[in-house]
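What you see is the complex with one protein chain gone and the rest in place.
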Amino acid sequence: MRAIRKPRPEPGLEVCEVPEPTVGPTDVLIRVKHAGVCGTDLHIAEWDAWAQSRLHPPVVVGHEFAGEIVAVGDEVPAELKVGQLVTAEGHIVCGHCRQCRMGDGHICRNTRIIGVDRDGAFAEYLAMPSGNVMGLNGIPTTTGAIMDPLGNAFHTVLTGDAVSGGTVLVLGCGPIGCFAVGIARAAGAAKVIASDINPKRLELARRMGAHAALNATTEDVPARVAELTQGEGADLVCEMSGHPDAIRQAFASVRLGGRINLLGLPQGEVPLKLSNDLIFKGVTVYGVIGRRMFETWHQMQRFLSSGLLDPTPVVTHTFPLEAIHDALDAIRSGAAGKVILEIGS
Amino acid sequence: MRAIRKPRPEPGLEVCEVPEPTVGPTDVLIRVKHAGVCGTDLHIAEWDAWAQSRLHPPVVVGHEFAGEIVAVGDEVPAELKVGQLVTAEGHIVCGHCRQCRMGDGHICRNTRIIGVDRDGAFAEYLAMPSGNVMGLNGIPTTTGAIMDPLGNAFHTVLTGDAVSGGTVLVLGCGPIGCFAVGIARAAGAAKVIASDINPKRLELARRMGAHAALNATTEDVPARVAELTQGEGADLVCEMSGHPDAIRQAFASVRLGGRINLLGLPQGEVPLKLSNDLIFKGVTVYGVIGRRMFETWHQMQRFLSSGLLDPTPVVTHTFPLEAIHDALDAIRSGAAGKVILEIGS
Amino acid sequence: MRAIRKPRPEPGLEVCEVPEPTVGPTDVLIRVKHAGVCGTDLHIAEWDAWAQSRLHPPVVVGHEFAGEIVAVGDEVPAELKVGQLVTAEGHIVCGHCRQCRMGDGHICRNTRIIGVDRDGAFAEYLAMPSGNVMGLNGIPTTTGAIMDPLGNAFHTVLTGDAVSGGTVLVLGCGPIGCFAVGIARAAGAAKVIASDINPKRLELARRMGAHAALNATTEDVPARVAELTQGEGADLVCEMSGHPDAIRQAFASVRLGGRINLLGLPQGEVPLKLSNDLIFKGVTVYGVIGRRMFETWHQMQRFLSSGLLDPTPVVTHTFPLEAIHDALDAIRSGAAGKVILEIGS
Partner (left out) sequence: MRAIRKPRPEPGLEVCEVPEPTVGPTDVLIRVKHAGVCGTDLHIAEWDAWAQSRLHPPVVVGHEFAGEIVAVGDEVPAELKVGQLVTAEGHIVCGHCRQCRMGDGHICRNTRIIGVDRDGAFAEYLAMPSGNVMGLNGIPTTTGAIMDPLGNAFHTVLTGDAVSGGTVLVLGCGPIGCFAVGIARAAGAAKVIASDINPKRLELARRMGAHAALNATTEDVPARVAELTQGEGADLVCEMSGHPDAIRQAFASVRLGGRINLLGLPQGEVPLKLSNDLIFKGVTVYGVIGRRMFETWHQMQRFLSSGLLDPTPVVTHTFPLEAIHDALDAIRSGAAGKVILEIGS
């Protein structure tokens, strides 16, 4: 079958033929229809320090996808059937560590990620453990293919019960930030403020429902947030950029007693004025990793199936599998929304 | 000044002249502009068993209102100013009992309610402790006058974090039930189902955003809820009627692990199949009384000021103070939404 | 192998020889050392209405046990090893229904219970899905064998965050009630009040740490609770008896804003004064079923391993497998604590 592979421990990806995966007793074989391209895939292509430390090529990349079940193992429950359209959580967790046992599988200490630690979704076929697979129930595969990053946004926005009636500040309007804007609106935020340095991304945030879209290059974000909130600050800050400046803005913009959910990954150390910005303000900070398994997936299905949220404006580019390098270039440009691959039909 | 008073321990209310209230050092004097008429006022007028056990006439009735500050005591904080439009929580709590100290003032064991335990709001002027008074910040006094029952609805819908993306069932579409429908929509419910026996009230529930409005006289409510939720049941049931049949429907309609918030007050005992309907289902039930002081008021201000919620379709009748008996008749009819009095101008 | 079986759809149990269970790829084969005898086993023996509606004989009974792994299937994770001492959750859940996906496996709609819906633990060997199996990590098998009912007690006492520094009332001092007393003490309750009608059980509650043990036959439980709490009532009521009188005492004894966790299963309908006892008091009621999977099991391991809780005083009787009828008689007497069987050695 055709697949996109990291062939060797060096920069680059190749489109090539690889054997179809085999299916164990608890696995499901899926024919991939659409797949999302992620910044992680770019790191793998460019073979950065993280990729070098984590991957063992050759490995088929890609971890965001939706497709159709074409075979099921003997022990797969009856809920999953051949012909069904599905997506899947790409983190395969152990189920036995303390985190898994406590309902926190998203921070399983033995997680194996498809497209990173084992063969992934940029391929015609993919084998997944049945417990990771969920029916789409009418959600199209173009949306199913982006439920992994959409789930990051749900996890970020809906952790902490500060949204309904509240002010939400989203720092960083890449695809996940734009999703977060839409989710905050759907969940009843009274005011959603978005910030980025790229005007195209700000335009996308506005389309997803941001009441105000701040250009962090020219505007003083905390000052503008104060102005827009009668001096109170934001109830919830979703930090989606990982940029140290944005992280400082997060702490300066959050209200007394407010919450900061950090999703963006800063490199190295970030200096923080903990006394003034966190302790005296009585702030709560939470680190967001992955999607809660599987509460977040269930939330997504309900928001998507009911029409509360339409994430499709964020999808700005679609490429065939063979054009993976064009897809990565679109991401590199910094102006794209979500980029997806059309693999099957 | 003119006021509506329960003059003697017997049925009836009278419109009469009474002395203006005096203002202590921590009090605010308010000229009343609009006031809401409540089922409680009807019980007082009709002098039912509860009223007989609780009131000590003569007492000026009415506990829902909005108006303008005309005088402030020496110890009143600077936030409250003459000329300001305000509303107030009508439950005056002790601040020293365990409940008050734990942040649960709504269940203070020493609560005194205006219009019940002391002179109330159906009058040209009213003195209130400053701690109970809140600025309207642009909310009109017609809406300010109904923030007491609106707050009951907020307290009912928003206790338990089950609304965003969830299915909410509202049993009983009197004014508070109709408010609940609108709040559930504003807070991001994926599906809101309302039920009543009165077609006019169901029409009002539809206007407030109910996706489905069930006539409990002709429809099997739990069966219809199951049908509308793929057999799962409702995530949150708001019981606003107090009718034993509706309470049974609440338990039969809630999903496994769901929540029932009870606001409607049944008379006497209600027989419940606790094993099958509550314990095996892992259900949580919560009794709603009043408004959380003052979290609920703050929530309301944000939903109203931001335009997330417009409660005005629920207000179906406005009368002058002198027409209190017409106002009570409108409530008695069972087909009215919220009924308010215009007192000042 | 030897086992205790419900052979036919009629009253009675038999000790007999049955084939050893086979082990699938995701299963673990366990040699049972100790097993707990439960009221449910009595219902099965006596073939009551519930048993008639649920069981399909022949079936090996028993669902509480601990033992040693003697074989593992090919897909079983490396954490589980031959020779390891383990216990297991007896509810085998589907993993795919909404409740399972939301982390509420204890109310899975497709649960199959060992010893009820499939062969159980009163046997020399038992096959269990590996996901249900947990290492004992030094906890003895006599305690491992009772972690199922102990988990009911943990689930009841620790749901709601009312224990540390609070007053806990335990109604019903059977084994699970006595466990609840010990757990409340270990979790920092300031005052634990227990109630029962049997002096032996009250004595056991006292041994587990109850500050006061009320005889409900001769004492007015709500009055005594009021006296012991300066008129406030209990922060948390754990209702473990299922008796309608105790349920009424629960509502009468809980403080304003308090919590009632219902574990005992009443038969038929229980009439409740919802207005006065639940709504005006702002009370929360929660139905406890099973153990949270697997948060409750993890909590138990920590309380037991650290020595915070010693449940062994509650175990009053130990019988060999062949003496199952003596074990059931001990339970019938109403004066026993926990009864266990010694099966392997």
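Think of it as A, B and C in the order they're written, each chain with its own count starting at 1.
Just so we're on the same page, a residue touches a chain if its C-beta (ideal position, glycine included) is under 8 Å from a C-beta of that chain, and two chains touch if they have at least 3 such contacts.
Computed from a predicted structure; not experimentally measured.
> Touching the left-out chain: which of B:R8, B:R54, B:H96 or B:R112?
B:H96
> In the whole complex, not just what's shown, which of A:L262, A:V314, A:A327 or A:I343 touches the removed chain?
A:L262
> Can you tell me which of A:C238, A:V283 or A:A327 touches the chain that was removed from the display?
Among A:C238, A:V283 or A:A327, only A:V283 touches the chain that is not shown.
> Which subunit A residues would touch the chain omitted from the figure, given the whole complex?
Residue positions of subunit A that touch the missing chain: 98-99, 102, 104, 106-107, 109, 232, 242, 247, 255-257, 262-263, 265-275, 278-289.
> If you put the missing chain back, which residues of subunit B would it touch?
Where subunit B meets the chain not shown: residues 24-26, 75, 77, 79-80, 94-96, 98, 101-103, 131, 134, 294-295, 297-298.
> Which positions on subunit C touch the chain that was left off?
Residues touching the hidden chain, for subunit C, are 158, 161, 163-166, 186-188, 190-191, 299, 302-303, 305-306, 308.
Methods note: only the chains that are shown with their structure count from here on.
> If you average the CA atoms of subunit A and of subunit C, how far apart do the two points sit, in angstrom?
Going by mean C-alpha positions, subunit A sits 41 Å from subunit C.
> Which positions in subunit A touch two or more other chains at once?
Residue numbers touching two or more other chains: none in subunit A.
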